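Note that one protein chain of the assembly has been removed; the remaining protein chains are unaltered in position.
Per-chain numbering from 1; labels A, B and C assigned in written order.
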Amino acid sequence: MSIHVLMRRLEDFEGPRLVPLGANLFGASFFLMKLLPARFMLERAVEQGRLRPGGTICESSSGTFGLALAMLAVQHGYRLILVSDWALDRHLHRRLVELGAEVTVVDSPAPSGGLQQARLDRLHEYLRDISGSYWPSQYDNRDNPLSYGKIAEHLIDRVGRLDCLVGPVGSGGSMSGTSRYLRTLFPELHAIGVDTPGSVLFGQPSGKLNLSGLGGNILPGNVEHSQFDEVHWLAPAEVFDATHQLHREHGLFMGPTSGAAYRVAEWWSRNNPDKKVVVLFPDEGHRYVETVYDQQWLATVAGWPGPLRANPVTVGAPTEPMPAWSRFGWGRRTLEEVLAQAGRE
Amino acid sequence: MSIHVLMRRLEDFEGPRLVPLGANLFGASFFLMKLLPARFMLERAVEQGRLRPGGTICESSSGTFGLALAMLAVQHGYRLILVSDWALDRHLHRRLVELGAEVTVVDSPAPSGGLQQARLDRLHEYLRDISGSYWPSQYDNRDNPLSYGKIAEHLIDRVGRLDCLVGPVGSGGSMSGTSRYLRTLFPELHAIGVDTPGSVLFGQPSGKLNLSGLGGNILPGNVEHSQFDEVHWLAPAEVFDATHQLHREHGLFMGPTSGAAYRVAEWWSRNNPDKKVVVLFPDEGHRYVETVYDQQWLATVAGWPGPLRANPVTVGAPTEPMPAWSRFGWGRRTLEEVLAQAGRE
Amino acid sequence: MLDGAGFGVAVGHHGELVQGLFEDDGARLRRALVSLPCRQLKSRATFIASDGGGIRVLPGSCDKARRAAELTIARFGPPGTGGNLAIDSNIPVGRGMGSSTADVLASIQAVLDWLEIEPASDEVMRIAVSAETACDSTLFKQQAVLFAHRDGIVMEAFRRPLPPIHLISIETTPEVTIDTLEYRPARYDALEIETFRPLRSLLRTAIKHADVRMLGRVATASARINERFLPKPGLDEIETVGSRFDAIGIQVAHSGTVVGLMFDALDRDASVNINGAMDALRHSGFEAAIFRH
Partner (left out) sequence: MLDGAGFGVAVGHHGELVQGLFEDDGARLRRALVSLPCRQLKSRATFIASDGGGIRVLPGSCDKARRAAELTIARFGPPGTGGNLAIDSNIPVGRGMGSSTADVLASIQAVLDWLEIEPASDEVMRIAVSAETACDSTLFKQQAVLFAHRDGIVMEAFRRPLPPIHLISIETTPEVTIDTLEYRPARYDALEIETFRPLRSLLRTAIKHADVRMLGRVATASARINERFLPKPGLDEIETVGSRFDAIGIQVAHSGTVVGLMFDALDRDASVNINGAMDALRHSGFEAAIFRH
């Protein structure tokens, strides 16, 4: 065992708060879910000599992972450079700057891979130019899913045996990691990933994405497809509607990825009343007061205010067009296996 | 013992998260400190038959107590009427409405007692007109301070023996209640209340207040003066500066009352390095993104950006004019005792 | 199987470090306590089996012990077993020092010893509570526990045993005895119930760190709360003497008459202080005795 490095000043903020949402449905509401993997990755990087005292952390993020890094950097004395884009909420931007992060906003997409790729290109320039710089790389860093043992521990402590875990998929870390740990003890655990049409994560053709934190146009190495029993895709209007429902009916003011997961978990739990379900809510709603929580902004969203699907439509392949809420029985297969079968049919 | 009524769906959100801020200084960072007293008051009201199933809760609040009531009302099926004023943040207003609260905004002050009195007048109309209505009355309800045994429990669990507790004073519940419980075990505990000039809570002549949650123009029955060893008063510019310092140096994005308490606790802890200090941070900063966390708004604040006092000036009486940070050795006396002595000198 | 004898021993206590009402899972309130065991105080039980004929006990006043033996046989023994149970105890009766629980536990152990079985602690406690309606926590020596004495349930097990404490035992009302079972449980008000929360967390911390001074704070606070229900004459005066001689706190029998002035057994000056306090207490007319850990 190498030296055990500690960066735990904000450890109290890492775990979720559990809220009963129904007879057998529990919401795991995070302050900032990314705080745990960020801390874990940094601790491990220091242990392995990849991050040195006073070093520079560089990352591409327009959301909560950037905030988590900024909070940790200020605690433990690192310089932080964040590459972001238009999706960065202006209040969050201001917070990052006050925390001492150097924030670069990229506004023109790369010829291939769009804005996400343009941000990565800029990031690589920094990494090349700054000596001793360290890139956490949450999408591919294996320490990201590895950090979720603590969440599995917490969930078992609070609800005991779990039958089903539902959560949004972005970097892949939380769902792949937590499912893996839970399955060491509950091999039959039913894991449901929530994605959005146009995201390549579970085989949709790449398209324009309007939801930060859900899906992506680049496939992260941390999405371990064979952990998923079932995948759902929700369109933006459905996601926002669910986010408001979660707030209205349970008082939980969360971000849209939480809303998406809630809609799926509520549906699955209703159809499996004897199963104990936990749904992950990764962040709070404050970043979205000028978007998801603003009726004027919502009025500009395609398909708002509905009518919306009350139940998912089961699709034959994840590559099909999905105008609205769809589900597919993934069956713990790899992406290749699923796509090969989709191609054959 | 009467029936033990449970309204614990949001219990996970009640306790603070502990953050080390120095060698012997710990911040107790609340999601929404008022959630605990609100839940406790409602449970007790139900137990004692003052609040019946489906009843109407009426309260005067422009801040976090209203939000706490709204979150609980939606969980447990009560109607909620809130009387508020201009200080109500528009995003919070929107949230309260989505949670089903009926929010009335009072904009003309009463002839005597200002807006606070005007709100109370309106509140009493509701209470008179709606049968079965219940008024939690956080400023005078003894169940407010009574609820803080749980916080004392939590603090001891995390830091063991405490020597000093610092916190802002608004309703008086948190500081009076927590100090009282802690003193059952640590009679020598040093309790420091933080107030603002122009607030009548600790004897200042009533003046215009620009800080929600800190001080007041009406003296709450829940301020138990004889619990306090020391009182500090901070002017708005000082409070806002401290709020930014807390964010910048520790990554904690809290409201201004937290900033005020932080400045005092940091100073006291620096001067008493062998004492273990806990400082209460009642709420997060999101309600203040358009004020305290907005540089343009700050530029309109009197005395901003300084120069500011680095240390408090010790005053001879709490009735003295206080242009900036001041402190007074309260000595666990009643308000009458202190004012009588101030009058004699 | 029906030959031979079984032996059992159980200790008494000097009241409680803490007794109150505490929230369990699901916010359920349970009465619970942490007894302060005294190994000088012992009840010894001998069980000699006979074929049928019920169970007889000596002295005849130990009816709960007889009942405990019966319940133990009903649960574990061959049907129809009878026998003679003899109790020999040096624990004062009616002082809240656990004489009755000790007789019950010793009797259960004697029958189990005769049966040559060793059931889990929770099974033993269930029998004890059935025999007596309530049972102290003296059985738990390896870890200190917060014990729901009327439910027979461990509410919380702490990481360590109780740290060593020397006591001056003061009998506040030598002329009065209390029947624990007849004594009506305290009706705590909301302030008291909420006060038990910080008491519990300091108890947990104090035991984990073997911090007897903090344990003294907890015991003193619990003793103070109990004054509203079963006041101990002279408690203030005893506490004042204690503070002169560096006592770490006071503790009481929450359903009895004794008060303990607590000293840190690992403190070098404890003996001198105890002697000083003894003199002062006797001078004030208290009936006091020293119980060393």
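Assume contacts are C-beta pairs under 8 Å (C-beta built on N, C-alpha and C of every residue); 3 or more make two chains touch, one makes a residue touch a chain.
No experiment lies behind these values; they were computed from the predicted model shown.
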Please work out which displayed chains the absent chain touches and list them by label.
A, C
Quick one: which of A:P53, A:G77 or A:G160 touches the chain that's been left out?
A:G160
For the chain left off this view, which of C:V154, C:L191 or C:I290 is in contact with it?
C:V154
Touching residue (missing chain; options A:F65, A:F186 or A:F202):
A:F186
Would you mind spotting which of C:G94, C:P164, C:P185 or C:G276 touches the chain that isn't drawn?
C:P164
So one chain is hidden, and I want to know which residue out of A:V106, A:L123 or A:L146 touches that hidden chain in the complete assembly.
A:L146
At which residues does chain A meet the chain that is not included here?
1, 4, 6, 8, 44, 143, 146-150, 152-154, 156-157, 160-161, 181-182, 184-186
What residues on chain C make contact with the chain left out of this view?
39, 118, 120-122, 139-143, 145, 154-162, 164
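In this text, only the chains that are shown with their structure count from here on.
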Every chain in contact with both chain A and chain C is listed here as B
Whole-Å gap between the CA centroids of chain A and chain C
54
What is the distance, in whole Å, between the centres of chain B and chain C, each centre taken as the mean of its C-alpha atoms?
43
